[in-house]
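Scroll down for the structure; my scribbles are underneath it.
With one protein chain removed, the remaining protein chains of the complex are shown where they sit.
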Amino acid sequence: MKRTVPLLIAACCGVVLIITAFIPATVSWGETATVWFDILAAIAFVLGGGNLLKIHLKKVSDRAAGWAYSLITVLAFLITLTIGLTKWSVPPATDQERYGETFATLPLDDLPKSLTFTEQVDLDAKYAREELPDSVKRQLQLKQENDRIVSLIFRGWMKPGQAQELLAAHQNLEWQSAIESLAEKAAVPKSMRGKVIYHADHEVLSAAGVLTENGEKELLAMEASDNWDEAVRTLTEKTHRKTTFQLREIPAHFKIPEQFAGQVKLVDQSLELTGPLTPAMQNAFTNIFPRSRPMSKKDTKDFVQKVATLDGGLTKEQKQLFTALLGVSWNADQLIAVLDEAGKSKPVIKTYRELLKEKQSGVRELEPTKPSTAPDIKLNKQQIKFIRDNVDNQQYDLGNLAGDLKERGDWNTSQQQALGKFLQKAPTIGARNKLICLALTKGKSKLSDAQYSYLLEPYRVEHLWNGQIYDLLVKSHEVKYPWSGAYLQTGSPFWFAYEYAFKPLTATMFSLLAFYVASAAFRAFRAKNFEAFLLLGTAFIVLLGRTFAGAWLSSLVPDTLPMLRVENITIFIMSVVNTAGNRAIMIGISLGIVSTSLKILLGVDRSYLGSGED
Amino acid sequence: MKFEHTKLTLLFLFIAAFAIWQTVNDSEKLAGREYVKQVEGQWVPADEIDRQAGIAQVSTSRSIGLWVGAFFTLFIFSFLYKDNPFYKMAESTVVGVSAGYVMVVGFWTTIIPNLLGKLTPGLIQQWAMPGLSPEQAPGAWVYIFPLILGIMLIMRLVPKASWISVWPLAFIIGTTAGLRMVAFLEADFLSQIENSIVPFVEIDETNSVDYWQSFQNIFSVVSILACLVYFFFSIEHKGAVGKVSRFGIWILMITFGAMFGMTVMGRIALLAIRLEFLFREWLNLHL
Partner (left out) sequence: MGIAIIEKLASLDRRWIFLLMFLAVAIPILLELEFPEKPTLLAQDVFDEIEKLEPGDKVLLAFDYDPASEGELGPMATSFILHCANKKLKMYFLSLFPVGPQMVEDGITKVILTDFPDLVYGEDYVNLGYKPGYEGVIKVIMTDLRELYTTDARGQNIDQIPMCQDVENVQDMKLILNVSAGYPGSKEWVQYGATAYPDKVKMVAGVTGVQAPYMYPYVPKQLKGLLGAIKGAAEYETLVNEKYVEGEPKPEYREGVRRMGPQLIAHLLMIFLILAGNILFFLQKRIQRL
């Protein structure tokens, strides 16, 4: 029994995997077996670690020869294991923490009754037999009567992502139309959109930024359980907590944006923040630095000259490169083209309900879009002239461009958004100057300290400010998933163990082989017969051919005798002779593997079972 | 302490003194230290531009790590002179750290997401993987079997119960045998035979015979067959068979010579990178 069961297990697993190669319907069995194999391989590491501990702890406790080294092994193992398993000093994953949001625990059942949304439908029951997307399983119910789905019941607010997943679940207009209606009903009310949401997967009620008094009243007005009221009050309390952050340096032109004036105050050298810093606030606070823009020839020349007059000067090549780099910027024509493109009226995407209506009225070829009623807006001559006159005028604030263009002609929201996106794409002055410094110091070129200081000042200010705002983001944030970070986070103690112990040690261990191969070459490689001579001769040719020596030797061979070139001989050896030899070896090995595998699967080879004495 | 060990200790002290001297006197201020800057809460390596901009600072912990890494490298190299306590200490450290490292990797990459994450997704989602859906997928209960097999495997550490570990071992062996049999047959047997069937007369784009390519093809096929004849140990290698197998041996010798040449290349590159680390990253030495 002890030996029969393992033989049967081995045989069954092997046969299943062989069958999957021939019968496509059984591929999933093979996948399952391989997935279990992978899990066991991971558990085998645990076994390895346990075995290591067992052997070395015994050596230490017995005070056997070399026990001190065993103690080092055990300590190194336990320290690495502890810092790795506990994710010591690993910050939480930034993309999982939902910065700017505050959570209050609230089970799904404690949601108010008013947050149960029902959509009456008449759908085929087949939709109920298929898997719903994971994100909605807890919240969506499909009520059936007489083999038809009669209503869709959704508990809680529906997030846009959930709506998208449900729409994509079945490519059928009836289904999609029903989901669209349900999504509209179950959306967060306009007054609270972007401020409050319920995450069913985590069973938490979430508020973004500060939950205002009005917001709190609106939520409490939804009569629900005590848990609901408590959750709302918890959110209010948490989002009104104040954070004070001492700033080391404030950019000269920093002003708190108007829309956040109620939440943030600048008092002396510190920022006082109510509630968490949201990503929108972070973006607004860091997006204050001027961006690079086209420069006129005169401005470019002046800037280059200014840097050239500083200590160290610039070489001719540096000046040329500097001028060329300053010329690499967006230009007025590109901006005009983008604004004209944005001004074109775009077709309006029809809703699924509209498409369903068309289908039901007999339309065969359904068009997903309909033409827009808004007219195309193209920039007029005045607007174009204004753009050309002012884009390279360093005194003109591009932040006023939208307003000025609106005064001079037709202007719509699309163009406004396109302008904002276009200007945002350009690097900041700090980023631009950093790239310039990198380019000007390539190879043997240098810049003086004064030149570095002058060029990199905007980069320094920007970097420090962004760092401070990020620190404020973290300080005002309540950590939700402390163990969600990556176990090999750079800078963590586990990473230290890898970078400064594991990596140098293993790499150096292997590098010792270079010395041994040299020693073996001197002491052991003897051309005692023709075959050994062939081996060593080939080794010489390959050793030479794979370095510059081969290329140099080849240059001595006339063009009329290309076959005598070392590099060509090397290619012949590798791609013909070596290929032939290794092919024969591979064929032999593969037959050996097949025979060994068959012996194992048929139970002829039982060596892996051990001696059977334990 | 033995005399040889004293010599080594003195040598290491001398190297340390030189490294300290180089760190203090390096005009580029790169030797013996690592510079970092903070980007979104993370400390990342800083370059020359960051130093000039004044946003980089010397990281004490990473600089110490650099010295630790350098001395570990030297301790391993000291084995070339003679086995010694420094080498043994470094060897013990690498054994412990590697075992711990792979165990942590296996835990966070497979045991948590692929085993426990399937069996108890709600618990794993709350604690370690917030992006995971808390709903158990249909059919996920089958993951109880690899969990049981895994526990049986760990029983190998318990002498009285170690017999049960043979069951999951048999699973691993059987799966490997099944996987490899088909793969080796397909890729290393059938495909290699197919790849060996090449035309003896190659015609190029100008519709004339490409003599060189034709020669290579013929030579290749003859070589493969000769090597395979050599591997036929159930026939005596005499007469014609003997001559063909002799040619096969020559081909194999050339193959092994090529393999030796490539191996040497590989080994030297490994040494080169360690010396680059010592001379450039640690000591910033240039001649």
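Order of writing sets the labels: A and B. Residues in every chain begin at 1.
The working rule: contacts are C-beta pairs under 8 Å (C-beta built on N, C-alpha and C of every residue); 3 or more make two chains touch, one makes a residue touch a chain.
Being a predicted model, the structure only gives us computed values, none of them experimental.
K.L.:
Of the residues B:Ala128, B:Met155 or B:Met253, I need the one that contacts the missing chain.
P.N.:
Only one listed residue reaches the unshown chain, and that is B:Ala128.
K.L.:
Based on the whole complex, identify which of A:Ala518, A:Val557 or A:Leu591 touches the chain you can't see.
P.N.:
A:Ala518
K.L.:
Among B:Met89, B:Leu157 or B:Met259, single out the residue that touches the unshown chain.
P.N.:
B:Met259
K.L.:
Which chain B residues would touch the chain omitted from the figure, given the whole complex?
P.N.:
Counting over the whole complex, chain B touches the hidden chain at residues 44-45, 80-81, 101-102, 105-106, 108-110, 113-114, 117, 128-129, 131-133, 175, 179-180, 183-184, 186-188, 191-192, 194-195, 255, 258-259, 262-276, 279-280, 285-287.
K.L.:
Quickly run down the residues of chain A that touch the omitted chain.
P.N.:
Contacting residues on chain A, toward the hidden partner: 27, 30-31, 34-35, 37-38, 41-42, 44-45, 93, 95-96, 134, 439, 442-443, 484-488, 490, 498, 502-504, 506-507, 509-511, 514-515, 517-519, 521-527, 536, 539-540, 543-544, 546-549, 551, 567, 571, 574-575, 578-579, 582-583, 586.
One rule holds in what follows: only the chains that are shown with their structure count from here on.
K.L.:
Distance between chain A and chain B based on Cα centroids, please, to the nearest Å.
P.N.:
26
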